[in-house]
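Encoded as structure tokens, the structure appears first; notes follow it.
Note that this complex is displayed minus one protein chain, with the remaining chains in position.
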Amino acid sequence: MGPGRLHALIDGVFAIALTLLVLDLPRPAHARDLTRELLHQWPSYVAYLVTFATIGVLWIEHHGMMSAVRRINRRFLERTLLFLLFVSIMPWPTALAAGYATQGAEARPAAVLYALTMMAMGLSFAWCWRYLTDHPDLVVPAARAAFPTGTRRAALGGLVYLVAILLALVSPPASFAVDAAVAVYFAASRSEVPGLVDRASSDPD
Amino acid sequence: MGPGRLHALIDGVFAIALTLLVLDLPRPAHARDLTRELLHQWPSYVAYLVTFATIGVLWIEHHGMMSAVRRINRRFLERTLLFLLFVSIMPWPTALAAGYATQGAEARPAAVLYALTMMAMGLSFAWCWRYLTDHPDLVVPAARAAFPTGTRRAALGGLVYLVAILLALVSPPASFAVDAAVAVYFAASRSEVPGLVDRASSDPD
Amino acid sequence: MGPGRLHALIDGVFAIALTLLVLDLPRPAHARDLTRELLHQWPSYVAYLVTFATIGVLWIEHHGMMSAVRRINRRFLERTLLFLLFVSIMPWPTALAAGYATQGAEARPAAVLYALTMMAMGLSFAWCWRYLTDHPDLVVPAARAAFPTGTRRAALGGLVYLVAILLALVSPPASFAVDAAVAVYFAASRSEVPGLVDRASSDPD
Partner (left out) sequence: MGPGRLHALIDGVFAIALTLLVLDLPRPAHARDLTRELLHQWPSYVAYLVTFATIGVLWIEHHGMMSAVRRINRRFLERTLLFLLFVSIMPWPTALAAGYATQGAEARPAAVLYALTMMAMGLSFAWCWRYLTDHPDLVVPAARAAFPTGTRRAALGGLVYLVAILLALVSPPASFAVDAAVAVYFAASRSEVPGLVDRASSDPD
């Protein structure tokens, strides 16, 4: 027994959150001009893409963090569940952000909610890093030194959404651009988080 | 082969039940004042939170119980499936409790149903503990002594919902407060259930 | 590598099929008398229970079969996917059976469809057993002798639904009773299928 079953719950929630997004893609019934109708729904595709990329990148980062964890306890499980709460709620702000993107001023609260949920994902993730930084006995010795950096990185990632929240009050498209940029930034990153998957091989050449 | 594949089914059902909750969060279409509409939906957020926390805490407790199981049989599988039936049905009473919370007298049957399902989760979980208490050969020797306590704890957790059911007939908000309190109580608990995850590490410093 | 990843897909599909059933439980909006409305929906609860029990029992049987498999190939994967197709489609006939149970003559085609899908689950499961019976090299030596019996058992289980299909044309309730009886029969069974979970322990006392 190790943290294996926590991985199963985490990966399950990530896989389902990623896949449930599809249920909010509109399926217009009896459209006279389906092509036009589908093009008209472009905000749904953008929102799908940004949310999928953000959750995907977060899964990679979480994967990196967890691969350095050798033991878990109840308090850490609870912080992880809080993080999963925000991951699994994402289809909801995504649907609202897409649905209101072209509805004038009402796009603003939708964009605020979207960036707010993303910030909550980021900060609750940082809170997990923090717990492990404060409880080095849960972490593989070789990876301990890197945990303060990992914590800062996750917290900063979460705080960038503050900019997106403020921008949403003025320009929802600019706000979504910041949301998207965070995903792209982390996707493009090469930073070696502790337990990075590349080093996870136990099988030398 | 061991109880591994049962874990996979259990964790799958938990992950999906947690994540499906999001589908019942209302997505108002074409709201004139989206902010107001979203604030108006506050019971949905409360219900989401309480159900998520309850299922999450139950997963932790179940995790603790299962980590002391070394063998399973058909009868235990069937009790586990009954427990999973109540876990996986939770999005339904959650949606009703949220939808009727502000609809006068009709909030009562919704609150009864909500607490009743939670009681069914708790008691069917206690029924799993009970089976393992009565069949110590399925349990790791070191953990056997703790199973009668675990059974009582789970049964008491389930029976507290009786209070919530009775309260629901008078005051739905008070009933929900009891439901929430059970989740908070178990989340705050430090009680060392057998096979607690903290001891699950096989990898000494 | 072994049949592990096939287990992951199978358990995932079972867990999701079990959990998606909840989405078809009706959530009446703005009911004047919620209690009456909920009682009126009784066929949905019966259908939920029968489908959940059938899929659950089938998972146990499948679990038993797979625990004797030591190797898989492309043809066996494909038969398994056909079986999973019928498992994952179950929420659909379940919703129709529940929705039409109290709608006079239209309950008949719904009951036929329900029993037909169950028969398809049973027979495609028997087809998996059959493949392993014909390819003993895929099976753990000690379990090979039991596979012809397992195949017959699964096929007979599937064929009983023929009775349910015929009964559906006359009396949908009688048809559902047969569907339910199959689940109860297999749940009550003590028959020792090869690789039964009880023997799966690798950890002697």
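Things to note:
Residue numbering begins at 1 within each chain, and the chains themselves are lettered A, B and C in the order written.
Keep this in mind: contacts are C-beta pairs under 8 Å (C-beta built on N, C-alpha and C of every residue); 3 or more make two chains touch, one makes a residue touch a chain.
Just so it is clear, the model here is predicted, and its values are computed rather than measured.
From the options A:L18, A:L81 or A:C128, the residue with contact to the unseen chain in the full assembly is A:L18.
From the options C:A47, C:I60, C:L96 or C:A143, the residue with contact to the unseen chain in the full assembly is C:L96.
The set of subunit A residues touching the chain not shown comprises 7-8, 11-12, 14-16, 18-23, 25, 27, 29-35, 38, 48-49, 52-53, 56, 59-60, 63, 66-67, 187, 189-190, 195-198, 200-203, 205. Residues of subunit C in touch with the missing chain: 1-2, 5-6, 8-9, 12-13, 15-17, 20, 23-24, 70-74, 77-78, 81, 84-85, 88-92, 95-96, 99-100, 103, 106, 109-110, 113, 137, 141.
Rule of thumb we're sticking to: only the chains that are shown with their structure count from here on.
Here the chain at the heart of the shown protein, by mean C-alpha position, is B.
Shown for subunit A are the residues that touch two or more other chains, of which there are none.
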